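Missing here is one protein chain; the remaining ones are kept as they sit in the complex.
Up next, chain A:
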Amino acid sequence: MKPSYGMISRWGVVSFADSLDCVGILARDSETLSTAFDILSVHDPADPTCVTDEIRVGLPSNDYMSLDGIRIGIPMEYFPTELDVSITEEFSKGLELLRKAGAKLVPISLPSTRYALSAYYVISSAEASSNLARYDGVEYGEHAEPDSTFNGTVGDIYALTRSKNFGAEVKRRILLGTYALTAAAFDNYFLQAQRLRLRIRADFDRVFESPNPLAQSEGGSPQDKVDYILHPSAIRTAPKLDDPSSSNSLESYMQDILTVPASLAGLPSVSIPSGSASDGWPIGISLVGQWGSDRSLLRAVMEIEKAFHQER
């Protein structure tokens, strides 16, 4: 489960991208998830982005619900060509089970989805380049000692430590992020990405029945309202360590394409195991709720689990 942004305190979490980082929970079943979530989801004054009790009291709870009558939105933009066919087939089977349980499946459109991946990588790389600037080997951590022939600036000394101790992917993101924040690129990349982020959040706000407790979004054409959104969790099964696509960054970044929009919008999302793909490896489907609906989302997940369990 990835909870709503700001539900669980980030104090103590090594920051990657502050506006995106969330503490998540992995468990075998939704009941365990719920128990763990209830314990962790409290206000912490040490984290300025952790929401106050004032906001928490008004949020939906995990009262009993049945899937009968629940409207589940299926976003049409979440079936890109890269999506493995066997995953789509499994997904459809799952939808059938939900329909049988009484859920209403509603086709919806989230038009800004196609910008989500690039917006995500610009923002997260930029923030990461900022958050990782502190790893210089001075106050703590590994330190690469310059040799006797060294003659450079403070920045050069830092570069020794950082070049040696950061992994390749980390360095890549830091460089991209640094570029995105430079004066020349700032407007075109970082600011644009933030504008897209607002649009993506507005897309979600337009389809969810309940309004976003944190902020109002504007614009866009009215759509049918839904209670939750359901989509395949990933476009393919987990790549193996020696998989050629792992070494190609762009391809590996593509893996995130379906989960990134909920992260950008700060929405809660639970990935539920749902069969396996043609290569025999497990796949999942993700249920997404409006910001702050974590508890009711977990309840719905429990019902979906039951519906799937009955059939399998």
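FYI, contacts are C-beta pairs under 8 Å (C-beta built on N, C-alpha and C of every residue); 3 or more make two chains touch, one makes a residue touch a chain; residues count from 1.
Everything below uses one rule, namely that contacts and distances are computed from a predicted model.
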Protein name, per the UniProt record, of whichever chain is missing from view ("SERTA domain-containing protein", "Coatomer subunit zeta", "Glutamyl-tRNA(Gln) amidotransferase subunit B, mitochondrial" or "Vacuolar protein sorting-associated protein 26B"): "Glutamyl-tRNA(Gln) amidotransferase subunit B, mitochondrial"
Touch with the omitted chain, as defined above, among A:F79, A:Y158 or A:Y253: A:Y158
Selected from A:Y78, A:F190 or A:F208 as touching the chain missing from the view: A:F190
Which residue of A:E77, A:E90, A:E127 or A:D203 touches the chain not shown here: A:E127
Option touching the unshown chain, where A:S15, A:N62 or A:N165 are the choices: A:S15
Residue numbers in chain A that touch the chain omitted from display: 10-15, 17-19, 45-49, 126-127, 130, 132-134, 136, 138-140, 153-155, 158, 178, 181-183, 186, 190
